[in-house]
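In this view, the complex is presented without one of its protein chains, the others remaining in place.
Here the chain labels run A and B in written order, and each chain numbers its own residues starting at 1.
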Amino acid sequence: MKFLSFPYSGQCLVLSLLLCLVGWISLFSWSVIPISPHDALSALYAMNDDNIAHRIVHDLRLPRAMIGAIVGACLAAAGVVMQGLTQNPLASPSVLGINAGAALGMAIVSTITPWFGLLGTSMAAMVGGGLAWALVMLLGNAWKTGGEHGRLVLAGVAISTLCAALTKAVIIIEEDQASGVLTWLAGSLTDARWQTLDQLWPIALLGLLGTLLISQSLNLLQLGDDNARNLGVSLLWVKLGGSFLVLLLVGSAISAVGAIGFVGLLVPHMARMLCGQDHRKFLPIAMLMGACLVVLSDTISRAIIFPMETPAGAILALIGAPFFIYLVRKRTL
Amino acid sequence: MTRFSSYVITCVVLLFSVITQATTVQDSKGTFTIDYQPKRIIVLEFSFADALAAVNVSPIGIADDKDPTRVLKDVRDIIGDWTSVGTRSQPSLEVIASLKPDLIIADIARHEAVYKDLQKIAPTLILPSRRETYEGSLKAAGIIGKVVGKDSAMQTRLQKHKTIMMELAKQLPHNAEVQFGVARDDALFLHTADSYAGGVIRALGLTNAETGRDDSAYRQTGLEQLVAINPEYLLIGHYVTPSIIDKWQNEPLWSVLKVARNKHLYKVNPNVWSKSRGIVAAERMGQDLIKILNAK
């Protein structure tokens, strides 16, 4: 593993290049209308409005790749913060019930039509996710030091099961909506457009910068709550602020593309393998890796039943779940 | 001697059943025999209600998801009132039993699990509906006609249907490319050439848009794929408004579509085009198409 021994700046550079490469590939690959690799580039700087390939790259593929990258970065950062805050290697949006809660909120709002105007689906997703997470944290004793890691995960499972059951209830009652909601539940980038990007990036940027700011405090938290307090960390503020950032990041990602799972679980561990335990270092790496991963799985999702699309989240879950098992096996809990 | 007598009895029974004109047809579970004309019929899918309406038979119960308007108005006008027996996916066997039917028509895709229970209530004819094509549904209607003792009426009706469809086809431009889809809040499902709507479109002398790999009757389609399919006419059944099509229309890429350039995007009733899958529905679809294609 030569890559592991690269200096930190080299790793960042290589990952950035990789992201560009993956993004470029996603612009032209697996298209029903032939798009050449060259088209994909020329659409960026010499856009020709009458060329359908250019239009597709510019109007569909480019925002899609960018949203994928941002969402990946958000989810990875959220995973890092959650694992830092709870000091639980399994903490992540999907394991701790945020995804299921958000899905429930969205399913309720989108199938019960009269509510439609009242509360947007993205708002509902955020509220649902936030509530579910708060419940899991309370049930799992996450704020107490030395709380059992297993308890938190089991609380997450219980709440996820509850939310999933209720989501299914809503879907079954409104049978006509079923497949649409399911696609959304799995998380798909199919309908990611410039408008989505406009709504996504300010919040995402805010959240990502915020996580970089608290990364030093996260480092100190790893020494244990008491030590951190002695070193001048305000536990309450870090934990509250961290939770708020997580909600911001996950909420904006979910409202943009649906409940994509497992990025937050998978990526922090990969990043940690690369560059050690320092949050200041591996947070940016995790963001880059998350971005690559989501863009890549979005590309794969178009290939699987070409010319149709599978939601990218379904692909990620298939990659992420075995890794989850691996993680459980490796770690001493 | 006992063996001989049993032969005799069998022969007599067979003879007797021929005299009372037992009808035997093939359904999805093998042979189905009925030796009387059923009067109290319960149907568990909309297409079967449509078939009964075609020969003026009124079912006493329909699995209508407790929403009578899901049955086509033309069909409702013919069959009058009925009792709802619950959802199509989980019809209430209690209500079915309490109606004391003498024939139940069920869908193999949805009701195979309760076929044995249904048989205990009344003779059950089980036919495909959910995954059925246009040709298949006509065949199913023929079988239903035989079973309810209206074979000749049904054959006449099917013949008339053929004529109507041919008449309609004559008024339609030959080989115009028509694509039907249903739109939800966040997804568009195109009904491909293998679907019921696709079959009707073909029967009317029109062509389906080329949707590529065909292994399913309904296909979720993104804007990118729609641009690639690029049909001449796009007919959309909106399950909710505003649906995803309304969102797409505001996007610059939409203008690339032939449908947008020629203003060939039309709204149709999804209950007629997608849910009903019957003779009456097909004729209504033909009339819709005439209105749309001859509008110029």
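Quick note on the criterion: a residue touches a chain if its C-beta (ideal position, glycine included) is under 8 Å from a C-beta of that chain, and two chains touch if they have at least 3 such contacts.
To be clear about the criterion, contacts and distances are computed from a predicted model.
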Name of the absent chain as recorded in UniProt (options "CU044_5270 family protein", "Fe(3+) dicitrate ABC transporter permease subunit FecD", "Zinc protease" or "YnbE family lipoprotein"): "Fe(3+) dicitrate ABC transporter permease subunit FecD"
Chain not shown: contacting residue from B:S98, B:Q159, B:T241 or B:S255: B:S98
Chain not shown: contacting residue from A:A155, A:L221, A:V238 or A:A271: A:A155
Residue of A:L13, A:M47, A:A169 or A:L209 touching the missing chain in the full complex: A:A169
Options A:A186, A:I254 or A:A291, residue touching the unrepresented chain: A:A186
Residue numbers in chain A that touch the chain omitted from display: 90, 94-95, 135, 138-139, 148, 150-151, 153-155, 157-158, 161-162, 165-166, 168-169, 171-173, 175, 178-179, 182-183, 185-186, 261, 304-305, 310-311, 314-315, 317-318, 320-322, 324-325, 327-329, 333
Sites on chain B contacted by the missing partner chain, in the whole complex: 65-66, 84-87, 89-95, 97-98, 109-110, 112-114, 116-117, 120-121, 131, 216-218, 220
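Keep in mind that, in the parts below, only the chains that are shown with their structure count from here on.
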Parts of chain A lying in touch with chain B, wherever the complex brings them together: 31-33, 52, 55-56, 59-61, 110, 113, 175-177, 179-180, 183-184, 190-191, 193, 305-309
Of all residues in chain B, those that touch chain A in their complex: 65, 87, 89, 184-187, 189, 212-213, 219-225, 227-229, 239-240, 244, 251-253, 256
